[in-house]
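A protein chain is absent from this complex, but the other protein chains hold their places.
Order of writing sets the labels: A, B and C. Residues in every chain begin at 1.
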Amino acid sequence: MGKGRLEAFSDGVLAIIITIMVLEIKVPHGDNPEDLKPLLPIFISYVLSFIYIGIYWNNHHHLMHAVTKVSGSVLWSNIHLLFWLSLVPFATAWMGENHFSKWPVILYGFILMMAGVSYYILAHCLTGIHGKDSLLAKAIGNDRKGIASIILYITGIGCSFINPWIGFSIYVIVAAIWFIPDRRIEKKIENNHREQQ
Amino acid sequence: MGKGRLEAFSDGVLAIIITIMVLEIKVPHGDNPEDLKPLLPIFISYVLSFIYIGIYWNNHHHLMHAVTKVSGSVLWSNIHLLFWLSLVPFATAWMGENHFSKWPVILYGFILMMAGVSYYILAHCLTGIHGKDSLLAKAIGNDRKGIASIILYITGIGCSFINPWIGFSIYVIVAAIWFIPDRRIEKKIENNHREQQ
Amino acid sequence: MGKGRLEAFSDGVLAIIITIMVLEIKVPHGDNPEDLKPLLPIFISYVLSFIYIGIYWNNHHHLMHAVTKVSGSVLWSNIHLLFWLSLVPFATAWMGENHFSKWPVILYGFILMMAGVSYYILAHCLTGIHGKDSLLAKAIGNDRKGIASIILYITGIGCSFINPWIGFSIYVIVAAIWFIPDRRIEKKIENNHREQQ
Partner (left out) sequence: MGKGRLEAFSDGVLAIIITIMVLEIKVPHGDNPEDLKPLLPIFISYVLSFIYIGIYWNNHHHLMHAVTKVSGSVLWSNIHLLFWLSLVPFATAWMGENHFSKWPVILYGFILMMAGVSYYILAHCLTGIHGKDSLLAKAIGNDRKGIASIILYITGIGCSFINPWIGFSIYVIVAAIWFIPDRRIEKKIENNHREQQ
């Protein structure tokens, strides 16, 4: 079974998620810069979510690059990941419209956390069918970055009960960590190519 | 005639259907967990529909995998299937907003049933052009699962006249049955590969 | 220059057009079958437009199948076609919400006519770069079907001034004519394959 359609379907869903979020930035009635001001928090949460979906697409791209086969459980792990990411536009809009108040920031963090968990499941589902000695398994390794970000999301959710801005800042930090694409896989593949030559 | 664009178009439509449903979960004005409560039935129907579209994508993937050629009637059978699936977001929203009351649950079941019937037509249209002895025909077999789920949808619609929750439960059961990807095709292909070696 | 991305982009746009039209069928507040009644004209226009977009995707598929190269003017002819098709959801909603009254039916016909004209331009742009003796040119021939449907659209628009239902009926007839996929190309390719053997 090929990975082509899994990539195509994921690309489609991620492309739609990243684009429909903009529909939540409602066009104001006035035509002055001041009329755009109330949209600022919505815009900020849009930017963060855009980067997050970009990160997921990027890492999905890198992950799938090292994949040679897929199974039924991989297909469903992938749909599971897409499910949590599909809730990002809702959480983004709720957080933006309520100016980063407590509960919306907590929900946003919860959805990011669940997306992180489902990405972790997908990655381990893939290493399961490729074997422990596969290029993919070596590339992912013990997946410290994935586990660290889940812990950071939980910390962010916890801190949001005290002050949602701390929680929000932690989500920004996780995005910054992942912004750098998953070079582990890229490197391993390069090394592998060199060794084979 | 290749199957590439049929897969690409179907992936696109399914990706959009699965994603635009989230637009029906309207962002509440308040920022408390209680403000999310009224969204619970809408969210539940969203989850079920997400799984259903996931199932259709998954089975479509498996079905097309064994396909080697397509015809004009295959293209239209496929568009027919996509038509019924395109009505899922509407039925999902109507069912969720009316808290699973009688008529919306019946309509939801009717659309699932029509999608099931059109998938059946598509599968048999494909076996028609591949021949009775083809890998595809053997893999689909007498399609007991497809017929059973259509009967279950009709049962669910009938039971909804008495109590819509019974109907809804039956739709959940059908989803559970199909959640396991269509292993028939996967197995047949594997066996075929082994025999050829 | 390959035709791959032209197909991918067109598939994407057509998949979105065919799916977002469903967003115009607003979920009613009541939960009775009578609450669905006012949606009937919107639903009928949705079905017709769904079939039309299906026809365009189908014929685009057949047309591109015989194509071996594309040029800058082909890319723009294709975007021109997509432009008119992108207005179909608007015209569909306007026609449905106004119960097939005069001006909406005329606008719907006008947009169908412009889509027909731009498809004609695209086809002739393609035969231009493939040459008069190409498989594609032979397959399209004098394109009687394309010209006939444009004349029928104009007739439909004209008749709508007297009675919009006559106009609407003519649009249904054109859809019925095109519903049968463009067998000309399919046949020519088959014949060509046979001759080569």
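Going forward, a residue touches a chain if its C-beta (ideal position, glycine included) is under 8 Å from a C-beta of that chain, and two chains touch if they have at least 3 such contacts.
Keep in mind it's a predicted model, so treat the numbers as computed, not measured.
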I'm checking contacts with the chain that's been left out. Which of A:19, A:73 or A:134 qualifies?
A:19
Filtering C:12, C:54, C:109 or C:156 for touch with the omitted chain leaves C:12
Hidden partner sits against subunit A at residues 7-8, 11-12, 14-16, 18-20, 22-23, 25, 27-29, 31-33, 36, 47, 50, 54, 57-58, 61, 64-65, 179-181, 183, 186
For the chain that got dropped from the picture, name the residues of subunit C it touches.
1-2, 5-6, 8-9, 12-13, 15-17, 20, 23-24, 72, 75-76, 79, 82-83, 86-87, 89-90, 93-94, 97-98, 101-104, 107
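One rule holds for everything that comes next: only the chains that are shown with their structure count from here on.
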Fraction-based call for subunit C against subunit B, same above half, different below:
different
Superposition rotation for subunit A onto subunit B, Cα-based, multiple of 5°
90
Starting from the mean Cα coordinates of subunit A and subunit C, work out the distance between those two points in Å.
37
Would you pick out the residues of subunit C that each touch at least 2 other chains?
12
